[in-house]
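A single protein chain has been omitted from the complex, and every remaining protein chain is retained in its original position.
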Amino acid sequence: MINWLRRNKSAQGTLLISPTLVFMIGLLIIPLILTLIISFGKRSADGNVIYSFGLHNYIRLLGVSYNCSAGQTVCYDPIYTQILWRSLTLAFNSTVVVILLAYPLAYFIARSHPSRRNTYLFLVLVPLWTNFVIRVYAWMMLLRTQGLINSALAWVADLFGRPFTPLEMLYTPGAVLIGMVYEFLPFMILPIYTSLEKIDGSLYEAAADLGANAVRTFLRVTLPLSAPGMVAGTVLVFIPVMGAFVVSDLLGGKQVILVGNLIQRQFLDARDPTFGSAASLILMALTLVVMFFYTRKFGFGEEIAIT
Amino acid sequence: MTDEFAVEMQDVVKRFTTPEGGILAAVNHVTMQIRDGEFFSLLGPSGCGKTTSLRMIAGFELPTEGKILIHGKDVSQIAPFQRPVNTVFQQYALFPHMTVEQNIGFGLEMKGVSKVERSARVSEALEMVRLPGMEMRKPKQLSGGQQQRIALARALVNKPEVLLLDEPLGALDLKLRKEMQLELKSLQREVGITFIYVTHDQEEALTMSDRIAVMSKGVALQVDKPEAIYERPATKFVADFIGETNFLDGVVRGQTGSTVEVDLPGTGTVYIESSRTFANGQQATVAVRPEKMTLNREISGGNNLTGRVEEVIYIGTDTHYGVRFAGSHKARVREQNVTQGQKALASIGDEAVVSFTRTSPRLLTE
Partner (left out) sequence: MTQKPNSLFVRISALLVYVFLYAPIIGLMLFSFNASRTNIFFGGFITQFGPLQMEGSTVVQSPCGPFHWFCELNKNAEVKQAAENTLTIAFVASISATIIGTFAAIALQRYNFRLKAFSQLALYIPIVIPEIVMGIGILVLFSQIFTILSGLTGARFSMGLPTVIVSHIAFCIPFVTLVVQARLQGFDKSYEEAAMDLGANELTTFWRVTFPMILPGVLSGALLAFTLSLDDFVITFFTTGPGSTTLPIYVYGLLRRIITPQVNALSTIWILIVFTAVLLLQWTENRKA
């Protein structure tokens, strides 16, 4: 047995990978297949699954409705397509804002003295180590009508003797955007930093030597060479925003419903797991398609591994 | 009879699958015998199969075909840790997380040698490589040359039947390399263990070896003593790889006894002494070392060819003359600068006679 295993390299590899395969097949592949099977089924009166085959859940997601106003049997109900579109645009907007905030900080760290870089990076990581839910909660406190921001503004207004009406910030799309940006900002800073740090200092000198000023050096040398970092960061930000439901739930209330909230409700409140499964698979497909075209265009960043 | 050989490779073949899916024979039907107590070198350019051969003897690769015997025992299919050989690696492969003592003692520990004896033998081994008292250092704290000696000690402390060395001096600078060459050679004589030494440096092989196997493209072209390899190369490749050689391509026109008449088209006819028999009209190459040629000092009864000097290079001890003959032949002649203020024997553009005896060249067909 030992001798057979010793000679059979392929068997050794299979033996080492098998526990991983058990987990990946058992808790990833089979669940995904089950989700697919259920998504074709129907909801029973008591909220359980009746196995059948039909595309009705997908048709419903695409906006085809049978509960129409007078006279029509089939009509277009945009509610679900709107939700999908909202998630997509929010993921896009969050990514753009995150890049705009992450870049200057990553640039600052990469160009500061090597002895101080680790401390600066450490400061980027600390917020990540506070819990995900706690971070959202912190923004609830800031944005609330009687929250910190409004209190501060009221204090300033009072100082100048002006009347002040508190701003309604919580439970708005803006609050959700801020929440998403805050949650995922560090995931963009790290890969951009990694790719900026790799740039050989002599390239800046070469650009200067060839007559490029600071702005042109940045646009023609720094920015293109840090593109892999931005690509990797985008993957790390876009995907979680697409599936998020906690941020929108706590900061958006009933105002901002994302695909994540739609799915979550089907499994908890509305109890239509078949529709929830279909939505979950549509979400996965949408994310994979966007990321496929994006990474095919820009290449898959090597910086994706977080240290 | 078999005990006379420390290592025997019997018709060994090693094929690899290349990443593109092709099949490459890194070692192609190699047979050689390495004698007990010998300093044996495997010499050749990169990709010639010398390292693969060594790795098969060590057991890191298993031969696709053929057998490998160590002191008469077939080891072809057994694991490295079951073989009575030890290796000094190219980059030393000293375990970075262990001290020098743990590194050198590792092999003894695997054999179950007691801690007390181990530590005594480790100090002994350190004495031998002239690095006493280094036990507690980590490899990182050692210079390249020191690491090299520790790697040597780590292998030798196990008293292997054969020591395998894979370009062990390649990472050292030139001066240190020269020192280590001599040291390795005397160490080998001292311990009396068979050394198999892989190198691409012909000078290194000539300096250190009792015998050399010159390899190219997976084949052992010639296995012989250094003098024989240099003076009587078996093929053009060997002649070219070891030292510098002038090749004059020609056709055999006749043979009287051991004297072969070779026509160098456009340049002239030469007569070469050879023990081999050649057929009329056979293609053959006259291989002559530059130092065995003279310029403008005709040798009676030898070969004298007239050409034009194209190049004169003064390099201190010698002056090199590049001469082009009427045919497409070229030769480089090395003349020693024996007397003070010696004048050049010819200048660029001069007509000159290049001479060599009938016995100095080798007449080669492959």
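Each chain gets a letter, A and B, in the order it is written, and its residues are counted from 1.
Convention: a residue touches a chain if its C-beta (ideal position, glycine included) is under 8 Å from a C-beta of that chain, and two chains touch if they have at least 3 such contacts.
What you see is a predicted model; the values in this text were computed from it and never measured.
J.: Among A:59, A:227 or A:284, choose the residue that contacts the chain missing from this document, as touch is defined above.
T.: A:284
J.: Touching the hidden chain in the complete assembly: which of B:24, B:110 or B:313 does that?
T.: Answer from the full complex: B:110 touches the omitted chain.
J.: With the full complex in mind, choose from A:57, A:195, A:234 or A:264 the residue touching the hidden chain.
T.: Counting the whole complex, the residue in contact with the absent chain is A:264.
J.: Touching the hidden chain in the complete assembly: which of A:61, A:90, A:190 or A:235 does that?
T.: Only one of A:61, A:90, A:190 or A:235 touches the chain omitted from view, namely A:235.
J.: Tell me where the left-out chain touches subunit A, residue by residue.
T.: The missing chain touches subunit A at positions 6, 9-14, 16-17, 19-21, 23-32, 34-35, 38, 101-102, 104-105, 107-109, 111-114, 118, 122-142, 144, 146-148, 151, 182, 185-186, 201, 204-205, 214, 235, 239-240, 242-246, 249-250, 260, 263-264, 267, 273, 276-277, 280-281, 283-284, 287-288, 291, 304-307.
J.: Residues on subunit B that touch the omitted chain in the whole complex?
T.: 58-60, 79-81, 85-87, 89-91, 93-97, 106-107, 110-111, 154-155, 158
The definition used in the following text is that only the chains that are shown with their structure count from here on.
J.: Report the inter-centroid distance (CA atoms only) between subunit A and subunit B in whole Å.
T.: That pair's centroid distance is 61 Å.
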